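Excluded from the complex is one protein chain; the other protein chains are retained at their positions.
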Amino acid sequence: MFFQQLLNGISVGSMYSLLAVGFSLVYNILGIVNFSHGAMIAIGTYLSYWCVRYLRFPVPLALVIAVIGAGLASMGTERATLRPLRRRGQSSVFFFIASLTVFNLVAALLTYISKGNIESYPSAFLTGSFTFRGLMIPRIDVVMLVIAILSLMCLTYVLFRTRIGLAIRAASYNLKAAQLMGINIDWVVAGTFLMAGLLAGIGGSLLGVKYAVYADIGNMVFKAFFSCMVGGLGNLTGAIWGGLLIGLLETFTCAYISSSVSPAITFTVLIVLLLLRPQGLSGRVTEEKI
Amino acid sequence: MKRLIGLVLSLVLVGSLMASVGAAAKDEPIVIGLITALTGPTSLWGTQERNGALLRAEEINAAGGVLGRQIKFIAYDHKGSPAEGVNAYRKLVDQDRACVVLGTHFSNISLAIAPIAEQKRVPILGQPMEPKVTMPAPGKVNRYSFLAQPSCIEQGQMMARFALEELNAKTAAVLTDKANSYSTSQAEAFRDYFQAHGGTVVAYIEYAGGTVDFKAQLTQIKPKDPDVLYLPQYAQAGGMQVKQARELGIDAVILGSNSLSDPPFVNACGGIEVAKGVHFMFNVDFSDPRFASFLKNYEKRFGEPVVTYHTLFGYDDMTLAVTAIKNAGSTDPEKIRDAIENLKDVPILMGDGKFTMNPKTHRPVNMPSWVFRWEPDGTRKPIKLMYPAEL
Amino acid sequence: MGSNRRDSAPAFLEVRQVEKRFGGVLAVNGLSFQVLKGEIVGLIGPNGAGKTTVFNIISGVTRPDRGLVVLDGREVQGLHPFQIARLGIARTFQEIHLFKELTVLHNVMSAGHLRATYGFWEGLLRLPRVRRIESRLAEESLNMLSMFGLGDVATAGAGELPYGLQKTLEIVKALITRPRLLLLDEPAAGLNPEETDRLKELIHRIRDQFDLTIIVIEHTMDLIRDVSDHIVVMNFGEKLAEGHWDEVRCNEDVVRCYLGED
Partner (left out) sequence: MSFLEGVLINVFILVIITQGVYLLTGMTGLFSLGQAAFVATGAYAAGIVATRYQAPFLLSLAAGVVASVVVSLVVGYPSLKLRRVHFSLATIAFGYGIESILNVSTGITGGAIGLIGIPNITRLWHVLLAAFLTIALVRNFKLCRYGRACVSTRTDEVAAQVYGVNAFVTKEIVFAFAAGISGLAGGLLAFYLGYLSPDMFGIPISAEYLIMVFFGGLYSQTGVILGTIFLALLMEMLRATAELRMVLYCTIILIFIIFRPTGVFGTWEFSRAWLAGLSGRAFGPGVVKEGVKDNGFKQA
């Protein structure tokens, strides 16, 4: 049973990780808490579902469309709400409300369009599990893990092997300096939001398959927020570790302590962890500059 | 001053709020209100309920109305919030002059409205399953609140009895949402009845609201190998639980509450392949010919099939309200209240087709429920009709 | 002239064997020096010598790993900055730390936090006493601003001021706290020679008028020469030399490492 629970924890945790990486990309590079990430997750879920259901596209094509759609929606959100703030030299705290409103609006719109219905992929897509040494492994979890690893590899490639990746990394160290060096900040910000949106699209599509398609699925962004913060500032692998830690903590508090207060216990443990290690699990220590 | 726009807008809003007060007049249509969720996660139920009530109101109007007057039906959103529900009730009563209010299917909202209804003295009739809505304390009845289906305690007990007697279950596991009164009340009733009548509850697991991954809880249940697994849930959580239970290889017979009667439940399971074999309780016989004609009329009116059973709630609640108005012979809310209390053998779609109100509890007298099973072809097969009185 | 007095008089501020390490780097290494009451001490050294770290340690922003900071006979190392502020140490920052979103006057009044001596509940109820203290503080702030030529811009946003005025505003904010010891971190950086001359005058004037002891970090050597009674030279976190301008200027080490580069 312990190993089954471990597996459950990893399954939930890897999903949180996937959602957290996109969140942490925007947070680490721009220092912005972006709740519209949740909206992009929901858009990804619904786009891929609609493509499969109504347009009868094959699943990989639907996934690609959903991912691109979520990416563009993410860029659009940035263009409409964040860029005016930057142009006027206003603080990014004002983006907070915009991102929350986009989050609420998308949930409300999807509720309206779907009439509040819960939907699922036709003909029990990717359901069932296989057994490995007495452990039940759901097929969707394996698929999720593979896609998550592939997309993170793509992300790493973009960040470390391309020009835009270099620009983004430069900007993440020092935005003003990057600007002075002739990097087009508008493009860096748009690119960051695009990549976060793409990741949200992948995560959202997989969530739809793993659980169900419903309008409030974007609420997962709170888990992503926690994973990103617990994992630590400064690097993306932190978000992955954070997600896994939260998944395991949740599963094991449910299994061995009490499942009705599991979220409360989990989050309290995480807050204590942040008190002891303010830089997060794998963040770099930064001395505040005076 | 550009900045004054906001101020002006607010004033306009207040003004228009006040302007609409006192717009009701005499000898106009009879106003019947409905408070339900038209937005938010449970809006599907709310819109279905509204459509059902609207359909019935139109049928009655087409047949000449009631007391020679037409029915004006108004539905307001409560967004799932008690404060909103209370506002909606006040708006219906004060502004729209509703003489009877239908709703809500949320116990928590009805619990908040009940004391307000005692002050406003306009009856509210609906489907909140929590018995405290009509009876806040033993022996005490809220005069203006009525429930039109078996309470969650009765439904939980009936399911437990079904498990014991029809399925010969010896052991049961229960999974319940600690943040949802609908779920906890049924789960507790099921557990207590099951244990009191010789069964063993091998696992009783409460989880926190908002959970979507139930593997940690289900993994604890699996080694206990229960005969039945009771899931008193809304369609979404119920569907995910069934799907994940099957993924983990739990092969117990799954029993659920009336929310699992919806197609959205099958969707949340990921298809009928997973949902098949799940038992649920519902107070209508889907094979009843009257039901078939209802389905046809609904599809004709709204251009789409009925999605959830809440449609029936709206439809039957409207029937009951109009019957009460007819029996009272007046639109005086006080007289309608008395009439609702004394409703007897009203023909409705739910239960065994006849509705009688119990004036002592403000709940129906011995309203039966069918236990259904989802079949592999996507139909619901009636297994047994259960009566609360047999408990 | 200073040497004799320095030997006999008790120190107003004493930094003794202070050490601070950032990661693997020793930013300050066993530094000791003394400041007498009413003195203006110049703290100089090449970039990265650890001068600002010394200020941070004295003002409590950074906690030293080892060593003592004694103010008027009282050990203050390791205290929080706000505690040290209450003991009468004020400072300016090398990079301007104004409250840029606020008006100039509001900046000064915010800095006068300790001068508004009323309690939380009094403030909440806005008793007459509070109004009295507030208007007195506002008046004093405005006076101080006019004294430094900022009277006309009192209602402007602090972030909109030209650089030189922002620097002055920093000093005004430090002075409104009525400090006994003032730490000026590169007050002349970015100023033109004319402004620098005015700054020299200003430093002398505020020392006399407010009965201050001042430590200045500066790279502009003629400012240091003209204002300092005593000079401490740092390099690589250590004290290289100290003494009067003439003594320091002739010190071989200093010439080699620091002045020689000029």
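We just call them A, B and C in the order they show up, numbering each chain from 1.
Here, a contact is a pair of C-beta atoms (placed from the backbone, for glycine too) under 8 Å apart; a residue touches a chain by one contact, two chains touch by 3 or more.
Everything numeric here is computed off the predicted structure, so don't read it as measured data.
Here the chain not displayed is in touch, across the complete complex, with A, B, C. Remark: the omitted chain is touched by one listed residue; of C:Gly48, C:Pro81, C:Gly151 or C:Gly164 this is C:Pro81.
Residue-wise, the contact with the chain that is not shown comes from A:Leu85, picked out of A:Leu85, A:Val142 or A:Val158. Of A:Leu6, A:Ile68 or A:Val261, it is A:Val261 that touches the chain left out of the display. In the complete complex, the hidden chain is touched by one of A:Phe94, A:Tyr157 or A:Tyr256, namely A:Phe94.
Within the whole complex, the absent chain has one touching residue among B:Asn61, B:Asn87 or B:Asn297, and that is B:Asn87. Mapped onto chain A, the footprint of the missing chain covers residues 30-33, 80-81, 84-86, 88-98, 100-102, 104-105, 108-109, 111-112, 115, 175-176, 179, 222, 225-226, 229, 260-261, 263-264, 267-268, 270-272, 274-275, 278, 288, 290. By the touch definition given at the top, chain B reaches the unshown chain through residues 1, 3, 5-7, 9-10, 13-14, 16-18, 21, 38-40, 43, 47, 50, 75-77, 79-83, 86-88, 90-91, 93-95, 107-108, 111-112, 114-116, 119, 130, 132, 136-137, 177-181, 183-185, 208-209.
Listed for chain C, the residues touching the missing chain in the whole complex are 59-61, 80-82, 85-86, 90-91, 93, 97-103, 105-106, 109-114, 116, 118, 120, 123-126, 130, 134, 138, 155, 157-160, 173, 177.
Operating definition for what follows: only the chains that are shown with their structure count from here on.
Distance from the centre of chain B peaks at C, each centre being the average of the chain's Cα atoms. Put simply, the chain closest to the centre of the protein, by Cα centroids, is A. If each chain is reduced to the centroid of its CA atoms, chain A and chain C end up 47 Å from each other. Centre-to-centre spacing of chain A and chain B amounts to 36 Å, using the average Cα coordinate of each chain. Chain B and chain C have CA centres that are 72 Å apart. Of all residues in chain A, none touches 2 or more other chains. Counting partner chains per residue, chain C shows two or more touched chains at no residue at all.
Considering their complex, residues 1, 4-5, 8-9, 11-12, 108, 111-112, 115-125, 127-129, 131, 136, 138, 211-216, 219, 250-252, 254-255, 258-264 of chain A touch chain B. The residues of chain B lying in touch with chain A in their complex are 39-47, 178, 205-208, 210-213, 215-217, 219-220, 222-223, 235-236, 239-240, 243, 246-249, 264-265, 267-271, 273-274, 307.
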